[in-house]
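Just one protein chain is left out here, and the rest sit where they should.
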Amino acid sequence: MKDIVMTAETTLAKLGLTAAELSGGTLKVTSPIDGSLLAEVHETPAAEMGAILARAKAAFKAWRTVPAPRRGELIRLLGEELRAAKDDLGALVSWEAGKITSEGLGEVQEMIDICDFAVGLSRQLYGLTIASERPGHRMMETWHPAGPVGVISAFNFPVAVWSWNAALALVCGDPVIWKPSEKTPLTALACQKIFEKALARFGDAPDGLLQVLVGGADLGKALVESEDVPIISATGSTRMGRAVAPIVAQRFGKCILELGGNNAMIVGPSADLEMAVRAIVFSAVGTAGQRCTSLRRLIVHNSIKDDLVARLKRAYAGLPIGNPLTEGTLVGPLVDEAAGKAMAAALEAARAQGGTVFGGARVTQDVPEGGVYVEPAIVEMPGQTETVKTETFAPILYVLGYDDFSDALEIQNDVPQGLSSCVFTLNMREAEQFLSAAGSDCGIANVNIGPSGAEIGGAFGGEKETGGGRESGSDAWKAYMRRQTNTVNYSAELPLAQGVKFDI
Amino acid sequence: MKDIVMTAETTLAKLGLTAAELSGGTLKVTSPIDGSLLAEVHETPAAEMGAILARAKAAFKAWRTVPAPRRGELIRLLGEELRAAKDDLGALVSWEAGKITSEGLGEVQEMIDICDFAVGLSRQLYGLTIASERPGHRMMETWHPAGPVGVISAFNFPVAVWSWNAALALVCGDPVIWKPSEKTPLTALACQKIFEKALARFGDAPDGLLQVLVGGADLGKALVESEDVPIISATGSTRMGRAVAPIVAQRFGKCILELGGNNAMIVGPSADLEMAVRAIVFSAVGTAGQRCTSLRRLIVHNSIKDDLVARLKRAYAGLPIGNPLTEGTLVGPLVDEAAGKAMAAALEAARAQGGTVFGGARVTQDVPEGGVYVEPAIVEMPGQTETVKTETFAPILYVLGYDDFSDALEIQNDVPQGLSSCVFTLNMREAEQFLSAAGSDCGIANVNIGPSGAEIGGAFGGEKETGGGRESGSDAWKAYMRRQTNTVNYSAELPLAQGVKFDI
Amino acid sequence: MKDIVMTAETTLAKLGLTAAELSGGTLKVTSPIDGSLLAEVHETPAAEMGAILARAKAAFKAWRTVPAPRRGELIRLLGEELRAAKDDLGALVSWEAGKITSEGLGEVQEMIDICDFAVGLSRQLYGLTIASERPGHRMMETWHPAGPVGVISAFNFPVAVWSWNAALALVCGDPVIWKPSEKTPLTALACQKIFEKALARFGDAPDGLLQVLVGGADLGKALVESEDVPIISATGSTRMGRAVAPIVAQRFGKCILELGGNNAMIVGPSADLEMAVRAIVFSAVGTAGQRCTSLRRLIVHNSIKDDLVARLKRAYAGLPIGNPLTEGTLVGPLVDEAAGKAMAAALEAARAQGGTVFGGARVTQDVPEGGVYVEPAIVEMPGQTETVKTETFAPILYVLGYDDFSDALEIQNDVPQGLSSCVFTLNMREAEQFLSAAGSDCGIANVNIGPSGAEIGGAFGGEKETGGGRESGSDAWKAYMRRQTNTVNYSAELPLAQGVKFDI
Partner (left out) sequence: MKDIVMTAETTLAKLGLTAAELSGGTLKVTSPIDGSLLAEVHETPAAEMGAILARAKAAFKAWRTVPAPRRGELIRLLGEELRAAKDDLGALVSWEAGKITSEGLGEVQEMIDICDFAVGLSRQLYGLTIASERPGHRMMETWHPAGPVGVISAFNFPVAVWSWNAALALVCGDPVIWKPSEKTPLTALACQKIFEKALARFGDAPDGLLQVLVGGADLGKALVESEDVPIISATGSTRMGRAVAPIVAQRFGKCILELGGNNAMIVGPSADLEMAVRAIVFSAVGTAGQRCTSLRRLIVHNSIKDDLVARLKRAYAGLPIGNPLTEGTLVGPLVDEAAGKAMAAALEAARAQGGTVFGGARVTQDVPEGGVYVEPAIVEMPGQTETVKTETFAPILYVLGYDDFSDALEIQNDVPQGLSSCVFTLNMREAEQFLSAAGSDCGIANVNIGPSGAEIGGAFGGEKETGGGRESGSDAWKAYMRRQTNTVNYSAELPLAQGVKFDI
């Protein structure tokens, strides 16, 4: 790996962002690493929304008739451009979102992977031909482009989530209007530059295939309310989803929601504990606990609980905390001061509810000034209290014990969220029960891997308060298209289905 | 076909409904045929909703672990019982909803068909196994039962729509709570009796797999608001859907909406006009224009418009209107007086907007007293006015002319609804354009058949104000299940996706 | 369960076979139970093959255009008739093939299950719609009926295998010509009677949808060689398959081969031994070891080998051997004297190769005279010798030890056959490895169930000398159809794929 520790300025320049674009604006972008000002970008005026929507509609009319494999070619070029920009974009993710280098690069790799996947899809987008009950009739089902897609993304995956949506949407024939988090507009603008390079090589795409909205909640609201945007893909908090979903539902739009998680791991008595420790640490403290799939609850068989917690404490004690761009760092900063306070409040509440807290303190030594650095916390809880049932976007791991596997399953499911889950066990009966109809109620359920770090080949998303959306692999692409059922009568007769007679 | 003209009383008795069930209640059920009182049934007390929901939840816990092919056996038995009860249930549909005999029987046949289909599904419910990017890992995606399903159905398909939902839901592992239209509780109660026969033969099903709510909108509201009902399948007006959808969305439930349609047929210059006439008449006046897929708009090439309209008028003039149970009748009654008034108001508005109305008068001669009988109307319009863009649940056919096929497509799509559509043409280019990404924007698009009368093998439903739900065939069953993505690590290593490194 | 012990004569009569059909013929049918003569049936004259083939061709021309759901209705009726005839047909299977009552009934149940499955398929037979790279083009793939299917079946599943093929073939639009084993023509003729009942209820099927060939290998040969039979589905020995396959290949027909198996179970140290014992005994001695999926090789971890073998010997010692129609019998007769001799020869060879034989003797006491009854044998072998690698159609179980799981896998795969296999283990790593790309090389691989007794929902068949065919569930139906790829150009342009230019 090349040395990617460089100044953010250079990185931004290499990604094609000009000084004019980075200064003079009203939206101040600071780095969670040290609070330094990265840029002052220009916000999209609310008054421009009309034109933006019109551009997307016009782009849709043209793009939907471009053959899908040709649309795939644009995404192939995008993948090539992402490969070329991987180091820079990965570094910018670190600067802007505070991720460690390896995770920043991993996020870009995920973008590249989804592009490859979408290129393959572009020659599929399979519908069905179906046996008809009537002679001289043919039935089929086809999937057509659906219209502009509004993508609302969060700070913690500032670019990958966009790419999941954009790669599929564009291959499916839909233009994209992207509203990134106010905290991470730079990576969004960088993606737009990269996309424009792909567009230039592609040649004859319509204008308006990708438009980025820089600014606050009012822009998102305009997007969500617009009748011109039949699909809204929104990633963020359950609170946000609860506001967005009814608005879109009322206008008969479709939502792809990726909201809060409260992800658990069950550790059975037969588990490979060394593997479990590594999986727990990565999934609980990776991205400083700020992944939607971060491990938040550890449900451990009582026979091994003390041993496991002891091992975890040892591992936690040695975690390198600090500048995420420094080689070796595993725990970078929280995104902002509010996150630090929320963590402290949650730990306070946990203590009040009977919890014993290990770690969790603010770190001020050997870390960049101006960032919010914390020790990841392990909290042994007497039971699954309200605080445990609440998602706090910080590296807090609640530990609960169990005796019977069925109790462990019940604890796992007894939270309002339903994103990711896993079991560590070598016992095939436990593993299979966990994956069965009576097992985990989450959208993701793993065995002997942590809850985070999904591959792009599967459908990503969760149930209950997580919102029910699915993105990325499998047939998630269908959410970006409309389905049409066709019956074609090529006979000279007119039989009715179900044997109905109606002879005039 | 046996003589099925019999008194409703006998029919109800043969279907197992007792005198106690049919009298003494607060909900009066009258027949659209002649306004006669069929029964006074007992309404479900609102206070019972808690117990009903609890029963459904408990049933779910048990039913979800019953193997799907065994669940399919229940639906196979249901299909057998429906075959045995076909004549009686069909007749009751006629009595309660006013359909002609052949349509009443066709509706029951549709129930039988979906049962056969669901039995086959019960050994499928296919998820995917998926190639994983990590050595020693296995990925798959499985579909699990989702929970109780609330089914809200409308008067015009009082039993088929329930069966679409119930056959799939039950095979998928979900209990059903059914709120039929206030106008058609008897057919619902009859279905419950038939279902109980199947249950008795089945043997060991949990209690509460099917519960019927008799009564008004408050029961529906309780169902829609309940956190215990993750899936709401609602058929009815767009107005109803617009109320239901946001409530369900806010609690992160899922809706399957089948709302209003405003279905059109384009007739091209090459069309087989004789076939077109038959298709138009059936789909415009069948069920007295009260199907969600009824033909409401006729978009005719100007070169053949006069000829086609003349033929239609001749056909309309000869339509036998009257008692739907009388052999030969093709046009039965509207459902109630309100429907008659709405039709008159729409015709009035159409006239005011420049339309020329043929037919549409109230019929009082040679029809049963007490029913609302009307002449189906043909209305030649100067353009697609607001009234044309509005669904009126009555046999009104608006006729519009066109010169270019692309104009015809634009007219077809320029309404807020998106259920069904069709083209009559022998020209393959027109047929294919109609089915293409730039063609009809409806969920159903047919060639050389009318917009109504779908086979159960395809997915049924529509876009825009129609609500986006899909029922019946194809993979519509997925809406009744939850999807889970699984990654299983059977190696002794712990590689991370996207090549991320995190070595503690 | 009703008392189904009745004379074969009554059973045959109840199944509709007349005295004229059962006597006076040249093919003597005897019961393996006691060698008694069941019937003398009439063989199909070789000279009739021309007419038979012509009838099948004519039937195909008509049947292929009957809509698949209507074809499914025939199979639904067949399923109903099979339900009605279950006890009788099951008993006849016992009489003619020597199966115990429960297995005879189970075989008929399998027929019923595949009918239900095929009815569901009849509204699917899904092909694909596919994204085209050219504007104004549409691609799809459809599955069409392929032509008459020749079914060659073996004595050991005299009716189920036929039904797997016939239910799918008929729903797929293909007539069937069935050549059952010379040893079991009566069950075939009974099936034909049952099928005729379904046909009569169905109404308007073409003649010749099912034709049964009674007689010897020459009839099979004529079938295999005929250009009019594009598909040959043959179940039997590898020797037979090796003769059939090249003949069909040379005329570009398609084979579905279900040939020999040499099925193993690996028992790991963590296995639930009680379950393992039950699974081993059923799969090794059920049907007297005459299933293609019978367990023949037991590969046991050396740490538990002595224990497991001791348990097995105890279980074997108590097995009730005798008349399969007697309640409680678990081991019925071998099919004939030749089978008895082959078993003795194999045991002799095993001994010569260092094996220690437990059981295996001929049983003459307390069994019906005239039948070939044997004690099932357990043979501890020093290694996987030639005899172990050879399929002997009798209840011989070879036992081999192993230390490393990878060795067990190697032993499992080191035979020429590749039908079924299983592992008993509670260790998820072993279970998953067994199912992985580097695990079992068989078409069927199970965990914690024996190798026999597949459900009809999965594809049934195996690799290597087992022949590679797949029948029954999943998309096995595709083998009975032909695939067609369609590209439809509805534009007025003629672009070439891959950007080729050719301007005249």
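For reference, chains read A, B and C in written order, and residue numbers begin at 1 within each chain.
Following the convention adopted for this analysis, a contact is a pair of C-beta atoms (placed from the backbone, for glycine too) under 8 Å apart; a residue touches a chain by one contact, two chains touch by 3 or more.
These numbers were taken from a predicted model, which means no experiment stands behind them.
The residue from C:202, C:282 or C:358 that touches the chain not shown here is C:282. The missing chain, though absent from the display, is touched by one residue of C:102, C:237, C:326 or C:353; that residue is C:102. Across C:182, C:272 or C:336, the residue that sits in touch with the chain not pictured is C:272. The chain not shown here is touched by just one of B:221, B:429 or B:501, and that residue is B:429. Touching the omitted chain from chain C are residues 61, 64-65, 102-103, 105-107, 109-110, 113, 128, 130-134, 137, 139, 141-142, 144-145, 173, 241-242, 245-250, 252, 254-255, 257, 272, 275, 277-279, 281-282, 286, 315, 318-319, 330, 431, 435-438, 440-449, 453-460, 463-468, 470, 473-474, 482-490, 492, 494, 496-502, 504. In the full complex, chain B makes contact with the omitted chain through residues 65-70, 122-135, 137, 140-143, 425-429, 431, 447-448. The missing chain lies against chain A, touching residues 69, 72, 76, 113, 116-121, 123-124, 138, 428-429, 431-433, 435-436, 455-457, 473, 488, 490-492.
Simple rule for what comes next: only the chains that are shown with their structure count from here on.
With chains as nodes and touching pairs as edges, the resulting graph is complete, every pair of chains being joined. If you average the Cα atoms of chain A and of chain C, the two centres end up 48 Å apart.
Separation between the centroids of chain A and chain B, computed from CA atoms only, is 36 Å. For chain A, residues touching at least two other chains, in rising order: 65, 128, 130-134, 137, 141-142, 431, 447-448.
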